[in-house]
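A single protein chain has been removed from this complex, and every other one stays in its place.
And then chain A:
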Amino acid sequence: MQSFQQDCVDLAFQKFRRGQISRRGLLTALSALGVAPLAGGEARAQGNRQLVMVNWGGLANQGFGRFYGDPFMAANQGWTVVQDSTGPSAGRIRSMVESGRTTWDMCDSSASSSNLLGRQNLVTKIDYSIVKKEDTLPVGFALEYGAAPYSFSSVLCYDSAKFPEGGPTSWADFYDLRKFPGTRLLRRDALATLDAAQMALGKDPANLYPLDVRACLRKVSELRRNAVYWNSGSESEQFLRTGEAVMGQVWHTRATVLEAETNGRIKFIWPQALLQAGIFVIPRGNPGGEMAQRLLASMLANPEPQVGLLQLLGNGPTNPRAAALVPQDLRRKNPTDPENARVQVVLDGNWWGQNYQQVNADFIDTITG
């Protein structure tokens, strides 16, 4: 299953091919990939102290280096932040920490993974005397075991040409096959999908959790005959572009591409979209110790680089001061723009952290076979 971070990288390559970002930007990223990212021991021997930030590869290497690493290095002389694009899945973090030789300081993870890892004592608690809670969004972005310098969202995206009398405005419409006939597109993953189903069942978005898993799964199975499922972001884009599906739940980064490409024929809406936190975690026993907390604090505290990342990869900023810095034409695409954030629902990472494994297995069993 492709993660959101990997998909950002894919998307950036596509943008480059269409000439939407510069060759220089891409080349920097590629050369960054060619250089061995872990010069760990050597650099430390020279008295140059460094932190290792782990991302999901490709352009994130450049994006995170430039917008997260550089500002920190400028403020902390003698410290270097290096990028490693191994892809810090929960499984990899677990095997590294359990082996007792942690070499990572900061990992691009998720709310549910941070909770899972935290409960297994594999990641360090965030020290909120160093990391400022008020530098990120109030609910769901500053967790016990991780904090989010970026955001993304699962939005309802539809082909407006198929619905001349007005498109869907809620997940209830999404699940209403009589009013809006046609194939639906869902991610083959329970996370965010069941949350939308719960809203379609009529539960108040403000009190969405805990999800009624059985009812949600029943709701999802109603669509089974009229649904296709995506694994990777490019796949989701393709299903909607070619008209295989008339409506889908997809990442906002893909929806914005479709909207621009079709001149607004394919639309997406922010109301009831599932806003998710791009949570970073600090593996237990990380070599940089407390400095990793300071790095995280710096990533959260600087709004300008976050806006830069929005322009490059589409990741929404989380610093409250960032939204105002976003250029007018990008605001529609920014999940944390006040106008957009107000109508979305923040996905509950804690609930998912406790339930993800079992619920996702049940979800897969429900939609397949």
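We take it that a residue touches a chain if its C-beta (ideal position, glycine included) is under 8 Å from a C-beta of that chain, and two chains touch if they have at least 3 such contacts; residues count from 1.
We adopt the following convention: contacts and distances are computed from a predicted model.
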Please identify the absent chain by the protein name in its UniProt record; candidates are "ABC transporter permease", "Lipid-transfer protein", "Decaheme-associated outer membrane protein, MtrB/PioB family" or "NADH-quinone oxidoreductase subunit M".
"ABC transporter permease"
The one residue from A:K132, A:R188, A:K203 or A:R331 touching the chain left out of view is A:R188
Need a quick check: the contact residues on chain A for the chain that isn't drawn.
1, 91, 188, 224, 227-231, 242-244, 357, 360-361, 364-365, 367-369
